[in-house]
Each structure stands twice: as C-alpha cells, then as structure tokens.
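Here is the structure we will look at.
Omission of a single protein chain aside, the complex is shown with its protein chains in their original locations.
Chain nomenclature is as follows: A, B and C, assigned in order of appearance, with residue numbering initiated at 1 for each chain independently.
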Amino acid sequence: MQFFFEVLIGGLLAGVMYSMVAIGFVLIFKASGVFNFAQGAMVLFSALTYVSLVERDLSPWLALPITLATMLLLGVLIERVVLRRLVNRSPMTLFMATLGLSFIIEGASQALWGAQVHGLELGVPDLPIEISGVFISQFDLFAAATAAVMVAALSLVANRTRLGIALRAVADDPLAALSLGISLPRVWGAVWAIAGVVALVAGLLWGARTGVQFSLSLVVLKALPVLIIGGFTSINGTIVAGLIVGASEKLAEVYVGSLMGGGIEGWFPYVLALGFLVVRPTGLFGEASVERV
Amino acid sequence: MSRRIPPALALLLLALAAPLVADDYWFNAILIPFFTLALAGLGLNILTGFAGQLSLGSAAFMAVGAFAAYNFNLRIPELPLLASFALGGLTASLVGIAFGLPSLRIKGFYLIVSTLAAQFFVQWALTKFAWFSNDNPSGVITAPRLIVFGHDFSTPVGRYWLTLGVVAGLTLAASSLLASPTGRRFMAVRDMETAARVMGVPIFRTKLLAFAVSSFYCGVAGVLWAFCYLGTVEPHGLDLTRSFQVLFIIIIGGLGSVAGSFLGAAFIVLLPVLLDHVAHGVLEGSLDAGNLENAQKLVFGSLILLFLIKEPEGLARLLTVASRAVAQRLLPRNFPRASAPITVLTATTEARRDLFRKWRQS
Amino acid sequence: MSALALSGAAPSAASASETASSSGRGTPLLALERISLSFKGIRAVNEIGFEVARGEICALIGPNGAGKSSLLNVVSGVYRPESGAIVFDGQRRSHVEPAWAARQGISRTFQNIALFKGMSVEDNLLTGTTLTTRASFLEHALGLPRARSDERRQRAEVAEVLGLIGLTDHRSAPVGKLPYGLQKRVELGRALAARPRLLLLDEPFAGMSASEKQEMAELVLSVNTRLGTTILLIEHDMGLVMDLSDHVVVLDYGRKIADGAPDVVCRDSAVIDAYLGVDHTSSSGGVPGSARATSSAASAPGAALEVA
Partner (left out) sequence: MNSQYQRPRFARVWIRLGLLGLGLAALGACKAKESAPSTETAALTPKAAEASGSAASAPSASAPGAGNEQYFPLQSYRVGPYAAGGTGFFGGFIDYLQLVNARDGGVGGVKLTWSECETEYVVERGVECYERLKPGLNGAPSAAFNPLSVGIAYALIDRATTDKNPIITINHGRTDSTDGRVFPYIFPLQLNPYSEVSAITNYIAQREGGVEKLAGKKIVTLYHGSPYGKETIPVLDILAKKYGFEVKHIEVPHPGTEQQAQWLEIRRYQPSWVILRGWGVMNPVALKSAQKTGFPADHIIGNIWSNSEEDVTPAGAAGKGYLSITTHPAGRDFPVIQEIDKHVLSKGKGNMDDPKRVGSVYYNLGVINGILNVEAVATAQKKFGKKPLTGEQVRWGFENLNIDDARLKELGALGLLQQIKLSCADHEGGGRIRFQQWDGEKWQLVSDWIAADRDLLRPIIEESAAKYAKEKGITPRDCSKET
C-alpha cells in the first residue's frame, strides 16, 4: 500500500512536470490556434542559454533576467517573422511552420552554445523526504510549487490585465476582438512571449531534473498526451490531465508493465489519451463544436 | 490530374537515364532512398493530403511492413520475394486500419494521438518481442538475398531496379485510384465531411480505406527501406523522426499531389547532401563539421518556413504554375480561366423560357 | 388581380391541382409527424408536422430561428429529432441516417455553401453520383473495366447536369475560385447529379443579385417540371416563394403557424402577425419582372389586410 502511494505521488508530481510543458502549447493554441510543436525546442533553448551563461561565470541573478529577455524576444520574433506571414492559413500549415521553427531553434541553440551536456543546479536538494515511510522528492515538490505559482500568475494576467482580457477576447472570437480594435498581431506576439517564459520555467526545472542537453526537446512527447486529454484550450484542463497522465502512467508501468515486460510508459499515455478521446472527442475540457449547416 | 502525368513521365525518363551516369554512390545513397521515401510520402499523402487525416505514424507502418515482410520471407521459405513485399504491405494496412478506427469519432489534431500511439506502440512491440526479429540479440533484422524470377537483385543497380519497379507500379495504381470515385470520396471527406455524408459517402469506411491504402504504401516503403536500401533495420531506425521526415516530404512537395510526394522526397534526400557538399566546397572548411551540421538544420528549417509562407501548395504547385505559364504561351485556349464570360448561361436561359411557354400552353 | 398576377399565379395553381390529383393517387412523398428537436435546452423545433406531395414545390418559410434549417437537417439526417417521425415514400422512421436518406434519393444544398473546395466543378458533381459507383477501390486502382464503365456513366450523367446548370465551360475550374452565385449553382448541380426524388434547398437564393435570383428560380422550376423532382425549399423572399411554390409551410419560433397554398397562406392572420413590421419589399425587390407585382401585392401585410 505504502508502495502504491509512493508510485501515485511520484506520478502526480511527474504529471505536473508534463503539464508545465503542455501549458506553453495551450497558451498559443488558445490565442492563435497554432499547434506550436516548437515548444520543446524553446524549452531546450531557454535551458541551454541559461546554463551556458552561468557556466560563463555569470551570476544566476544576472543570467536569469537575460535569458528571460531572450525568450521574450524570441517569442515576439517568431510572431513577427513567421506567424504574421501565415495569417489565415490552415491549422495544418501553421503546425508545419512550427516544425520548421523547431529545426531552426534547435540548430541555432547548438550553434550558439555547442552540443555538450551540462548539469544544472537550482540549489534545491533532490533528496527524498520521508513521510510515514513514503519517500517524496523535495525537488518535485518544489517543481509542483513553481508550477502552481506560474499558473496563478497566468490566471492573474488573464483576468486582471488589459492584455489578458484582450487575449481572452481573441480566444473567444477573433473577429469580434478585431472589431473592438484589438490588434491581433500584438496579442499573438504577447502570447508567444509568455509561452517563451513558460518554456524557460519548464526548461530550468526539466534541465535540473535531466541535465541540459539535446534530448531536453523530447519532453514534448511527454506533454502531448497531456495536452490532448486536457483539450488544447484549457490550462486547468492541462493541469488535471497532467496529473491523470503522470499518475496512471507510473501505476501502469509498475502494475501492468511488469506483466508485459515493462517499458510501456512510452506509449501508455497515448493509448490513455486515445481512450479519453473516444469517450470525449474534444478532450476533458475542450469545447465541443455543434455542427451548423 | 493532368498536371500529375508530365512530372511522372519526366521522372520515369530520368529513372531510365540514371544508370547511364550514376554509380554505386548514387544508387546506394541517393536514388534508392529517394524512391523509397517518395513511396512513403505518397502513402502519407493519400491519408493526409487526399483524405485529410493528419498522421504522425508513417514510420510505424513502415516498420510493420519491414518486419512483417522479413518474417514472412523467413518463415515461409518458398514464398516469392514480391509476395512477401505485398504481405508486408497488407500487414501494415491491417495495423493502419486498427489505429484508424478512432477516426470515426476523433477529428483534426486530436487524431494525431492515435497515430502517435501507433508510432510508440509498434516501436515498443517490435523491440520487446524478440520473435519479430527472429530472436536476434540486438533486435535487428537483416535483408534476405533479393531474388526475383531467378534474377539476383542484390547489387546496387539491381536493388535500384527493384525499387524503381515497385515504386513505379504502385504510383500508377495510386494515381488512377485517386482519380476514381474512391479518390473523390477521399477528397469529399477531406473538404466537407457533412456534405459528403448527406450525399451518401460512407464516411467511416472511406476513412478506414484511406488508412488501409496509406499504410499499405508506407508498409511497402518500409520493406524497400529495409531490404533494398539499408539491408537491415532496427525499430529505432523508424521512429518519430522518420514520421516527421515523411510529413515534411508531403508538405514541401505538396499536399494532395502525387507528383508532390516525389518532389518532396527529392528535396529531403538531396538537400542535406547538397548542403554538405556545397558547404565543404565553398566554405573550404572554415566551418567545422559540427557547426556545418547546425547550419544545415538552420537552412532546412528556414526553407520549410519559406515554402509554407511563399508556396503553401508545395513544389508540385510551383511546377504546375511554371508549366501553365509555358503552356499558356504555347496554346492559350486549353486553359479556361475562371473569369471566362458566361455566354452559355443566357442561351440556356432562353431555352428554358421556351420550355415554360410550352408548358403553360398545355 | 391583373393578368400579370395570373401569369405569376398560374403555374402554382396548375401544379397545385396536379399535386392534388397525385396525392390522391398515392401517399405524399414526405410526411413529417410531430417532429421535436432542441439544442442545449432550447426548443428549435416543436411538434411540427406537414406533408410534401409528390412533384410539388413546397416552401418552408419563417423568420430566422424559426427552425427551418433544423427541419431540413432532420429530413436529410444531419440532426436526429427527439420525438416524432419522418415518413418518406411510405417508410416510417423515428430518425433517418444520412446514408439512408441518400439511398432513398433525398439530396440537398446547404445554407452556407458546403462545396468540396479543393475539387473542380466537375469533380464536385461527380461526387454527387457517388452512390452509383459499382466497382471496388481495387478495380479503380487497377483501372479495370467495371471501374472504367462507372467513370463513363457518371461523367455522362454529370455532363447532362452541367448543361442544365449552364456550367459546362467551367467544369474543370476549381470550385473555390468561382463567384458566389455560380458556387450556389454548382451546389444545386451536385445535388441534382444524385438524381434525387426529393430535393432539399436551404435558401438557394440567399445573397444573390436580381439576375442571379431569376436564373436560379428558373433553374429550380425547370428541375421540378422537367425532371419531376419534388422540392422542399427554405426561402425568406416571399415574392419568390409565392411564384415558385405550390405549397407553403410557415414556421415561427419552432412552431408551424400555417400550411397551405401560397395565396391562402399569405392571407393567414397568424402569418401576417409573424411578419408584421418585417419589411420584405427589399428582398422581393430582387424578384424580376412580372413576379414583383404579385408578390408585393400578395405578401405585403398591408395589401393582404385590405383584401381580408
């Protein structure tokens, strides 16, 4: 039983890590309908930039804002240079564009910072704390807390700031928003910038967990099922989905995987997501669209 | 359709001419992978470009095809090679149908979860169960000798002919299928599912058929990949990266265009090699291999963006535009413009007026 | 009532009598029985029932949100009613599947054009004949005889329809690039290519110029008369409705408020109430020539009231 809880809690915490990446997707998709596959590359880029700066003996307190600025810049740049030229294209085209983007970002970040593997210490010990025989990773708790703060901040932005309101308007009905004199490009630029920041947070936490290296961009694969179960457009949905995926995949790996020879974590979340979709074709929190003909 | 044939012929002529100039390097490193990937691209194009179902699982179906063909060939020794090719493809299409089932309910981006599930599950299964690779300790399969009708095709040139033959045949079949009522059903589902449904197009069967045919093509491409190109394949060699590569092929080449699959494949196969040679030649090594490669990534990504921005319909479209331009100069009549005056209309209106008069008198 | 009026009313009168006799001969082609349907709790259609006789043009009118399109969707199987029944050619169904409807020869056009944008005009029409395909996909892939004969037959049928809708010259144009009016016509053609027994037209004249409306109206008439196709159409333009239809059903807020011959219906007080204050001269202004006088006379509430 104690073991079960260990797995469960570990899974939930891992799930939060997934959500963190997925949120980046949601923001952009909600605002501009772009399925931004480059999010993973952005995660890699942010972490790599930060680490490399620190390794060039820059104090973290200097490196962090610089990286932050870089990500903001990157976000705006992407909107300016790429998406603005792709307005009114099919979602598919936009998706492709982000695939191209991820190539560019990956290439650029390695050209810039080289291909070495880096360690990343955030000064948070990764020693387990034991609660009635159940080991819980301090770091993962810290990560979860960070995620919570981030989500809170995001909802604050969404509800309290003019940008947030504009953002919501655009998400609801771009045309109406346009008629209200909201500049779509500006909102999109802002969203991409925010997504960049989210990528930074995810990048730092994942980087500290796995080390900063090329395969950091692969965390996308963990985020996708979360994104899909969450329904693409809801941050809360993403969090919930993350918890579901994390917990179920770990439990499945331990209890089901052992029957199938293990290693099922790779595909289980996708099959799970598939199951969800068959029941709810637009995910847990996605809006179902009524057919108007 | 008419715009698909000339490129096809041009390609065939090129293919015919190839052996006169090409050497082992070209066969082994350029031509064979080109045709193989083109076939895979065609497969995905049938599903995504024509039937409008986005898929990120092409490599999985390639893997299924390769491993299935390998096992058929291994376990039924008297089976002719081409038969095992076909069986490989059929197995792939069965798997394709299985993972296509959710398309009944799931639409758009949500559907990629199904094909991604295929991607990861297939890879896992092929690595996990040693039987698939005949208990090879490293889970890698190796191609048998390529003997068709008693002729040994194991040499580079031989493998080239074999690939070319298979690809050419399947391409023709595909073009005629896509021009047929079946092909129109695919596109109807892609363009306006509801309208297609009320016209009696069996949506689900059509989608499944698209999955089946597409996976068949990918499967056979996988067999060629394993047997004719690499002579070996491990599940990891056909992973998500490959699926994306195939996706790029049809994006760059042109969604919903048979010729596009080939153009895209040519682009994907040649570009890295070309960039590599150019960089070596021009930069005279002022760039070390690492940065060179990064540069390639940058160029590649930028080119993809460029295409999406400038020519969303891909190379195929560019080609058509070019040929149209030429053709229009030569024979302007053959190309009715959308802005053509509607003379006929008034005429028919007159005809109808008479009709009414007759009818009223009666 | 002038000769003008007669010339306008005559056809409807004539075909009405014809309908009477035909419905005497047999059951109506389509009968809706107490159909109800709601979206997210809101009743869009409330126990509506009416009949469409063989060979007639039946118009479904009413203000926006009256549930007209919903009814059409019920008939073509896009929506599934909560209660009630659809009887087509004597076959009773609690709901219809689109495939079944198509096989029965029910085909339709859509309020907002729903063409296959990526395909040429001809291919759109060919898709209309999809049910007549005999050969399997394998035969198609290999270009076997049966596939070829399919192809030949379907192209022949489509060529005919192309002639009827006057788009032979545009057959290979990508449909997305055609002007709106022509797209509407292509959609009608696609529906016709299926050789329908019942043709459902959802606002076939919406957003058309006067001349386009006239052409479309004549097209619809000729389909009804020449091919003998029964037509159920939705239209806001009273004038056109009066001219075209043998039989009008008026809906309001999901209820049926009137059902009968045009001239009867347009004098119905309930209908007038429903339309009071709704200005139709603008839309009927689109109706060409003779039609206008009658229609405005017939449909303008004022006029109707005087008569009453």
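The working rule: a contact is a pair of C-beta atoms (placed from the backbone, for glycine too) under 8 Å apart; a residue touches a chain by one contact, two chains touch by 3 or more.
Owing to the predicted nature of the structure, the values given are computational and were not obtained by experimental measurement.
Between the chain not shown and the residues B:T91, B:T115, B:S176 or B:S261, the one that touches is B:S176.
As for the chain not pictured, it touches chain B at residues 1-5, 8-9, 12, 16, 19, 21-26, 28-30, 33, 74, 124, 127, 130, 133-140, 142-145, 151-153, 155-158, 160-161, 164-165, 168-169, 172, 175-176, 179, 229-232, 234-237, 241, 272-273, 276-277, 279-281, 283-285, 287-290, 292-294, 297.
Interface residues of chain A with the unshown chain, by the touch rule above, are 3, 6-7, 10-11, 14, 110, 114-121, 126-128, 135, 137, 139-140, 206, 209-216, 218-219, 222, 249-250, 253-254, 257-258, 261-266.
The rule we apply is simple: only the chains that are shown with their structure count from here on.
If each chain is reduced to the centroid of its CA atoms, chain A and chain B end up 32 Å from each other. Distance between chain B and chain C, defined via averaged C-alpha coordinates, is recorded as 42 Å.
The set of chain A residues touching two or more other chains comprises 291, 293.
Annotation for chain B: residues 194-195 touch two or more other chains. Within the complex formed with chain B, the chain A residues making contact are 35, 82, 85-86, 89, 91-93, 95-97, 99-108, 110-111, 114-115, 221, 224-225, 228, 232, 260-261, 263-264, 266-267, 270-271, 273-274, 277-278, 281-283, 291, 293. For chain B in complex with chain A, the touching residues are 54, 102, 105-110, 112-114, 116-117, 120-121, 123-124, 128, 194-195, 240, 244, 247-248, 251, 255, 290-291, 294-298, 300-305, 308-309, 312. Residues of chain C touching chain B in their complex: 10-11, 76-78, 98-99, 101-103, 107-108, 110, 114-119, 123, 126-131, 133, 135, 137, 140-143, 147, 150-151, 154, 163-164, 166-170, 172-174, 177-178, 182, 190, 194, 215, 218-219, 221-222, 225-226.
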